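Not every chain is included here, but those present sit where they belong.
Labels A and B are assigned to the chains in the order they are written; within every chain, residues are numbered from 1.
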Amino acid sequence: METIPVPVLFFALGFAAALARSDLAVPDALSKGLSLYLMLAIGVKGGVALAAPGGAAGMLPALAAGLLLSFLLPIPAYAGLKAFTRLDRPTAAAVAGHYGSVSVVTFAAGLAAVQAAGLRAEPFLPAVLAAMETPAILTALLLARRGGAARRPKDRAKLLREVLLNGSVVLLLGSFLIGWLGGARAAAALSPFVEGLFQGALCLFLLDMGLLAARQLRAAPQALEARLIAFGLLMPLFGAACGLAAGLAAGLSPGGVALMAVLAGSASYIAVPAAMRLALPEADPGVYVTLSLAVTFPFNVVLGIPLHLALAQRLAGG
Amino acid sequence: MTHPRKRIEIVVEAVRAEQVTDLLDACGASGWTILPVVSGRGRTGMRRGGDLAGVFDNVLVLCIASEAVAAKVLEAREELLGARPAIVSVSDCAVLRAEHFR
């Protein structure tokens, strides 16, 4: 108990409250506001740190590793789903896309855990986070479309915009850039906002995620088939293992290796579902939202992060 | 003083609302109104918004149009609905200022 991070306790509180059918609820506008805040804060803090002397050392290999992971991870995910579950092709492809992409809040919780363990992490990881959001969507579409019908050009343009310019990527990268441009000036002006409030905002947001996850579990029991749950627990471990390897190969510090594992092991629950709903209307959102939000997210936050952190410390020294 | 028109009412996923209004525009409707939806139930089960990605949000699209435009809209029903969650209903109404509605 002593060692469970406080934000995780708030996740558990929300989860338990919703399972018990409490009417506790966080207004939509507040959830969205908190998620904007977290992206802004993560971006600015990363950018500011990047501007410090030596901050960019090792960025390119890490970015390349992140892009590659996001592009490639959907392929084993899809293969696994087709081999072991009865999901139709579009739904399997859509699910696979979620696991190549990443979850901002899982990263935030990982960052907090890394810092609580007294480790530092490379400042450019928020840029890696942003870079990993969208490639997986393209892979998922390719997986779904093999032999499928062509899309109308207008839809395709809209989809490309959605994928490349989706709000979270823009805000993350933009804030990162601003933090980097602003440097010490930005740090001084924004520190009470992006540092002081971070933990509190994360707690409130995780409370809401707990509520949403448990409610989703109840709303979409079709995703609760045993083999799907197994996928939702094993795939993040497989992804994290790849992330660990990639982080080590990219020469990151122990904290950075842990966060690469957290990223690769996490699954998107905002950007990818929205893109999939538009691009693959035949895929069942009840399956991919439930797996990502209600199975993999809790698993990562509660068990995955401490595990990856311990492994990273072992393997990378620290 | 009033003029007969058709009142078309479509409940559809929020992420697909723009496709519906594009279709209404293409069929020659002179306007439409989108209303928010709290929750709904249909063949595809409960849909209650509030998930962070917005994929479970519905909206209601209301369009008042001439009989001719309404017929075109209904003909396009496959494009409109396909396999997606959505319902379409049509009823009679009367409007002021006919010139405002095609």
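Everything below uses one rule, namely that a contact is a pair of C-beta atoms (placed from the backbone, for glycine too) under 8 Å apart; a residue touches a chain by one contact, two chains touch by 3 or more.
A quick note: this is a predicted structure, and the numbers were derived from the prediction, not measured.
Chain composition of the whole complex (per this structure file, using the shown labels): A x3, B x3.
Throughout what follows, only the chains that are shown with their structure count from here on.
The mean-CA centres of chain A and chain B are about 35 angstrom from one another, to the nearest whole unit.
Partner chain A is touched in their complex by these residues of chain B: 13, 15-16, 45-46, 48-56, 82-84. Interface residues of chain A facing chain B in the complex, by the touch rule stated above, are 28, 31-32, 35, 212, 216, 219-220, 269-274, 276-278, 281-282, 285-286, 289, 293.
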